[in-house]
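One structure coming up, written as structure tokens, with questions to follow.
All protein chains but one are shown in place.
Every chain is named by a letter (A, B and C) in the order it is written, and numbering of its residues begins at 1.
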Amino acid sequence: MAIEMLYFAWVRERMGRAAETVTPPSTVATVAQLVDWLAARDADSGTALADRARLRAAVDQAFVAMDAPIAGAREVALFPPVTGG
Amino acid sequence: MAIEMLYFAWVRERMGRAAETVTPPSTVATVAQLVDWLAARDADSGTALADRARLRAAVDQAFVAMDAPIAGAREVALFPPVTGG
Amino acid sequence: MIRVVVHPAPIAIDAELARVEAAPGAGAIATFTGLVRADDGVGTLELEHYPGATEAALTRLAEAATARWSLGAATIVHRVGPMAPGERIVFVATAAPHRAAALEACTFLIDRLKTDAPFWKRETRDGESRWVEARDTDDAAAARWRDGA
Partner (left out) sequence: MIRVVVHPAPIAIDAELARVEAAPGAGAIATFTGLVRADDGVGTLELEHYPGATEAALTRLAEAATARWSLGAATIVHRVGPMAPGERIVFVATAAPHRAAALEACTFLIDRLKTDAPFWKRETRDGESRWVEARDTDDAAAARWRDGA
């Protein structure tokens, strides 16, 4: 199923894009697996997503842990820890 | 020695004056004794100062307890608990 | 930068905030504003104070907060005289490099002001005028800042 990926801050810069539509295989069930799958696509994505400890995620605009399921997700965002305020 | 008395809020209203200069005898050594002496002067002062539990005092503009000494004081203020802010 | 004002004129927050925001190192500004509540039957409020002693007490509080939280600015503006529902009675503002210091110092100032500064409120409610009684909760709030708490 197609997922709209969004990237913010240095994730966006390192990915070289702010958004993309991806269609991972059905074996990709969690956010962490989605990150692994994206990182394995090409060297640039692999480098951009290498620092897993500093990656955070939202599924359909709700902050989630990396082991959260993505079944039925329409939008997944990846970004660094937030620094607003 | 002459002391400038100041009264605020309902103490002022009940005393019927905002300020007065008094010269208590040297046996009056604390704020509490000063209040007793003032209250004994006349019936109006006695009524005005009757509610001792709700009286507060300042000596030379510093908040003090009722057993504080008044030796050398130039200004003594009597008032209810404060209610600002 | 300490600023203490006790005055019968309406409190202009704009100008006060601009001063506080201009303090050296100001990254965080906390403010507290007390209003005459408009909805509980109070017609007018009148604030009496102890001229001289009030300003001195507020200055001591601002100095204590500045020392304890390394503030860049501490401002206390307190209105006196008659005022109407919805109007501002008191405005407190603090500036610090970081938010915890600004927010804690602001809370300290308004808590301690309630018990340590000689002001007295008289309110007209349902046509009757009376002096407002002190609240035990104010003593409790002020007490938690003592003895280095």
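Details
Operating definition for what follows: a contact is a pair of C-beta atoms (placed from the backbone, for glycine too) under 8 Å apart; a residue touches a chain by one contact, two chains touch by 3 or more.
Nothing here was measured: the structure is a model prediction, and the numbers come from that model.
Shown chains touched by the missing chain in the whole complex: A, C. Of the candidate positions C:58, C:102, C:117 or C:132, contact with the unshown chain belongs to C:102.
Only one residue in the set C:29, C:47, C:117 or C:132 touches the chain that does not appear here, and it is C:29.
Residue-level contact of subunit C with the missing chain is found at 13-14, 17, 21-22, 24-39, 86, 88, 97, 99-100, 102-103, 106-107, 110-111, 141.
Residues touching the missing chain, restricted to subunit A, are 6, 8-10, 12, 58, 61-63, 77, 79-85 (touch as defined at the top).
In this section, only the chains that are shown with their structure count from here on.
Centroids of subunit B and subunit C (each the mean of its C-alpha atoms) stand 26 Å apart. Distance from the subunit A centre to the subunit C centre is 48 Å, each centre being the mean of its Cα atoms. Multi-chain contact residues of subunit A (touching two or more other chains) are absent.
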